[in-house]
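One structure follows; several queries about it will come next.
With one protein chain removed, the remaining protein chains of the complex are shown where they sit.
Labels A, B and C are assigned to the chains in the order they are written; within every chain, residues are numbered from 1.
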Amino acid sequence: MITAHIMPLTILLPLVGAYIILLFGSRHKILARNVALATAGVTFAMVCFITYLVSAHGTFVYHLGGWAPPLGIELMADNITAFLLVTFASVAFIVLLFASDVLPGEINPKVITRYYALYLVLLGSLLGIVLSNDFFNIYVFLEISSIAAAALVAVNGDKLAMEASVKYLIMSTLGSGTVLMGIAGLYMVTGYLNLDFIASNLSAAYAGYPLTVLMTLAMLVVGIAVKAALFPLHVWLPDAHGAAPTSSSAILSGLVVKVYIAVLLKLLYRVFPLDFIAALPLQASLLVMATLGIFVGSILAIRQKDIKKMLAYSTVAQIGYVFLGIGLFSEKAMIGAVLHVFNHAVMKSMLFLSAGLLIKYSGRREIADLAGLGRTYPLPMIAFSVGALSMVGIPSFSGFISKWYLGLGALEANQLLFLVVLLVSSLLNAFYYLPIVIAGFFKKGTVEVEKQVIPVGAQISLIFLIAATFFFGLFSNIPVSYIAPTIQGLFGMFGGV
Amino acid sequence: MPDAISRIPLVLVLLPLVGAFGVVGAARFGDRWRSRMANAITFATLIVALWQFYLVQQGTVLVYVLEGFVEFGLRWRVDFVGAIFSVVVAAVWFLATVFAREYMAHEHSQTRFFGFWTFTLGATLGVFVAGDLFSLFLFFEAMTFAAYVLVIHEEDRESLRAGNIYLYMSVAGGLALLAVIFLLQFVVGATGFQPALHLIIEQGINPWLVVIVLIGGFGVKAGMIPLHIWLPKAHPVAPAPASAVLSAIMIKTGAYGFLRMLFVVLSVPDGDPLFAFQQNFGYMFIWIGAITMFVGAIMGILNDSMKKVLAYSSISQMGYILFALGSGVMLGSRGAFGFAGAWMHMINHAFFKSFLFLLAGAVFLHTGELDLDKLGGLRKQMPFAMGFFLIAAASITGIPGFNGYVSKILIHEAILEAYHLLEWPSLLWLERIFVVTGGLTAAYISKIWIKAFFGKARNDWSHVKDLSTSHIRVFGTYTAIVVTIGVFAQRMVDRLVIPAASLMPFEQGDLAHVGHVPFWGSHELMSPIISYAIAVAVLLLLWKFGKHIVVPRWLSVEYLVYKQLYNGSLGIIRFLIHLRENWIPKNMLTGRRIWRRVDDAAQETKAQIRRWKPPKWEPPRWEPARWGSAIKPITKDDLLRKIEATRAREKERVQLWRTKEGEITKWIQRARRDWQEKEARFEDRIYDVVDGIPRKPQRPEEELSLDERLRRTLEGITRRKFNPYWTTKNLGFDTWIVAMVIALILFVFLLAR
Amino acid sequence: MDNLFYAMAFVIFLTGFWIMLSHANLIKKIIGMNIMESAVFLFLVAIGYVRDGSAPIVTEASSAITYVNPLPSALILTGIVVSVSVTAFALGLIVRLYQHYGTVDVDEITRMRSEEQ
Partner (left out) sequence: MSDIIVQVVTRMMIPYLQLYGLYIILFGHNSPGGGFAGGTVIASSLILYVLAFGIDNEELRLSGSVARIVESCGALAYVGIGLAGILLGANFLSNHSAGFPLGIPGRVFSGGTIVLLTVSIGLKVASTMITLFTNVAEKEGEGE
């Protein structure tokens, strides 16, 4: 029974967990925590099961209520989807494991149960976005995720976070309004909301209403770009990610931004035919914006004094990488982009979590004050170093692999320039990550820090993330061989570009 | 069991890599166990390397592939070249480890040092047994980062600074190398060491680009001028064993990379249309090598810290290797001499340079002093050190019977061969530079020897002890190696060089020619005499004038190259601001707040330009010498006369500057007045109306460093006092509105259809 | 005639957009957001509208031949839910901001922040 219905159950489970927490959690704090952990864990297990099913039986679909696609809502899982699902569920679980130990000291104890509930709602909506094969469903889940994410930023109730949250909410509503208009346009010209049906009817629609189709595409891409913080529209990100509690920053930077990229992938590679897009200036503008994003994000990150803001700006730059991979429209670059979604999720959540621990124990947020903390707290500093080296793109860390594919993709697309962009930006990454590591381990500290015991859950999650960074750096053929066939299929379907 | 045998290179690399954790673990049981563990692991590595060498000598090529590891598999492929150098690496490392036990005994964080020490050994070995460029790169980067910890072991200001330069240059170099790997992977589909030049051309990629990026990649590690600036900073600050392996082994990884890439990947057969290209970049390498060795040697002479001299000496010796490489590459299949010279010199330099660095370390261990001006007269206290230093010096200056001689003769033959075959007159000049550099080498080594061990003792050395037994053993071993190679030169060439060279695309006849170099011929034996004649002349010149020269700052590579690049990038920013200031009308562009920020930056930059002064020109400084008793002290009158002359010159210069200063001040005042008028007219009013945010008060002008100025400029451009909505309100607003209007027009157009 | 709805929807959409971007007052921003979303709903309704169609409700007595497309209406309903919840949440946050700063004007808040720092 579970095998057949696993997809809706996977989306539902976190939502049910959230409401159970809301029902009972206010009186039993421990219960809330355990339910949240168990829910996230079981979701992760189910997602792994989906991954196995997809690899064993190929793509499979599910019709809600038994209604067939043009009328009913359809869920679909293929290899890329399954890969993204694993990304979201695993990182969310690990971050939650961390949060369950560290949160009580960080945010108002009154709101902790609500935090867990919101977290699970967010997780459910992320999985829903990835699984949905229907534009309207995607829109609804997008909105749920932005509200939950904004709430996760503001949960602590301090001024900065509140302001960042309002800003985030307004920007993201702008984006989703535009997206909704785009969806309406698509519905107008094709008469369908299901992705596959839109795709098959789009060429006919384009023959009839070329400008509407173009406008629709533009609105969808711009709307998604706002939510995914592509360069000129990224202004909300550093404040929101910098002001949020540690685990929120980790999941926002690691996952929430990525889910919009998943939508963009669906849009560009499943709905609009590649030769259609190749005829538009979309590719060029994506590439330019991604490049600018990489450089501006990196340069602004170099300037930051607050470590969390620095990490947030680094996210802007890294999102640029993913958009670069998508915009290059080549097979290798595409693999690179999908891999980077995962690798960056792991790395960035590790960086945010370790930075959060360091901030918590030293009481300082300034980068200059983190000197010498590596002696007192080796584990967070090691995790930070691993993340930093991975970001710079040192081989044997996972960050290298995605850069490798992006670089090969740039060559494959005959765009030597973007190889240079990749390499130079790696150097810029080194400029803002390595000094922290060096200062952390080899410089004398400016603040006296008392040694405290790091909670077990936090330790486990950090160790797990470190191991994942190494594992997927060393044995990268596992994810690559999982997603490569689908991507080759995507490019093969349209005759390659 | 061929399968098990092919895993030997894997074992060779993994033994130290995993052993590093063993060393850290053993530290729990005490310091003795830690050093025993480190010794055992390095010794075991040496044994494995020797075994591997034995197997390879039998004619097997060990190939091991770890499929699917780090993207597309790691490949180990050990042929003769790799096998020999693994033995060299393991041997030097083992000797340095034995040396380090006593040297490091009083240092802090020894466990960290020995852990990374062993780890670096594994990574370095990985470079030499790698089967393709990608695997090489992986170990190359691991080595870079592990060695960083060795460089900054002292953790003081100086070493952290040196470490930073080392790290960033290495990372940049690694990225350049990565670019080459990307190209190869894309063009060939694999990064193995196989000819690829034709494929690169077919893809429409300029081969010079590849060569230049390659130089960026390996040149940093190889200490090639002008990419060498990290080397004289990083090598002296590391602990002596670390500087020994840094100088002796790690910079060789760069040379080794060049060796593989130039002789195999980028080479074409003679008569190929691309052969001219190969000849050209070979020629370029000769010149780079010549400049590197000459400048390195000069800097060696001019420096007064023992380790600094040795570090510059390393640069100079790397110049020899590049020089030989270039002459080999230039001749294509006739270039066996160049290869032989480079290869032999790589091995020899590894031994004698680590020998010298460890000796310097031993002197430092017992005296606590590295400055040659403060050492002196140690011959009574440290006779053993003096003797060993003499041997090492004989080796590096190429006295017959010691190993440096062998490779110098080969390199000399190589350049002469190039001249005979091509008869380009410039090659003869290069040969002369080579000979002169040999003399300079002799000069700086003799200078160390004389100043450290002879002359008047400038400190109380009575408590200084001579080398300990274990150190004597280490240096004894070095002596044995150095002398063996030197004495059995012919056999070494037959055993070590010819088989290695036969792996490269050289003609058989030419190879045989290498085997018949008359090492003991009269012409060859003359070369050390020439060297020493030049050395004596140089030393006499120095002595005669009784000076030592301090190179002014404006002549250094940092100033000439890197500072100018830095200024240049600053200049671009200035130019952009200038454009914005003068060419774009104020109200044409909306989004005023961002322009206001640019204006602030412009103002600041203008202030900086006003403050800018040309860098001080310092005449070469002449100081009274502090040579030992061998040199006659300068008289007081001489000194006074000199001081008077300097003062007069200085006064003249100041006078000149003052007259110009008046003009500059006028100019500044005019510029300032213009600016203020302009400001008063537009800006305040506009800003106050638009933003309602009070302008920030002007900071008083202050003297700022160049870095600070750049930082502030950038900050000015990117500064954003918290203002979350500026994009939505202004910049983004415009963008959005324009986009939407366009969309609306499209839409209306649609309706009209 | 139907095209008029589309054009109006677009004009309203842009109006909402304009308000959302150009006004410093947070409440007005939220109002702009709602206008914007109403425009999208109007657009969707216009898509689904069929001339002379009746409500798509099946009863025993129903005899209409053409029905209005029910799908957009269903979508709008969902969209309204979403927009209401976003509005409510944003208003909640704004109330809290007002408690902290005593104003809902973005520029004022920005100024106070920059003064604090």
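The rule is short, and it goes like this: a contact is a pair of C-beta atoms (placed from the backbone, for glycine too) under 8 Å apart; a residue touches a chain by one contact, two chains touch by 3 or more.
In this text the structure is predicted, and so the values were computed from the model without any measurement.
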Chains shown that the absent chain touches, full complex: A, C
Sole contact to the chain not displayed, among A:C48, A:L64 or A:L379: A:L64
Option from A:V111, A:L280, A:L379 or A:L416 whose C-beta touches the chain left out: A:V111
Residues of subunit C in contact with the chain not shown: 55, 57-61, 77, 80-81, 84-85, 88-89, 91-93, 95-96, 99
Contact set of subunit A toward the excluded chain (per top definition): 1, 5, 8-9, 12, 15-16, 19-20, 22-23, 26, 62-66, 108, 110-111, 114, 147, 151, 154-155, 157
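Following the convention adopted for this analysis, only the chains that are shown with their structure count from here on.
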Subunit A-subunit B separation of Cα centroids, rounded to whole Å: 40
Intercentroid distance (Cα basis), subunit C paired with subunit A, Å: 27
Averaged-CA centre spacing for the pair subunit C and subunit B, given as whole angstrom: 63
For subunit A, residues contacting two or more additional chains: 163, 170, 174
Junction residues of subunit C, two or more chains touched: 17, 20-21, 113
Residues on subunit C engaged by subunit A in the complex (per definition of touch): 13, 16-17, 20-21, 26, 29, 33, 36-37, 39-40, 43-44, 47, 71-72, 75, 78-79, 82, 85-86, 89-90, 93-94, 96-97, 100-101, 109, 113
Interface residues, subunit B side, partner subunit A - complex: 68-72, 137-138, 141-142, 145, 152, 155, 160, 163-164, 167-168, 171-172, 174-176, 178-179, 182-183, 185-186, 205, 714-715, 718, 722, 724-728, 731-732, 735, 739, 743, 746-747, 749-750
Subunit C-touching residues of subunit A, taken from the complex the two chains share: 136, 139-140, 143-144, 146-147, 150-151, 154, 157, 159, 162-163, 165-166, 169-170, 173-174, 177, 180-181, 184, 187-188, 193
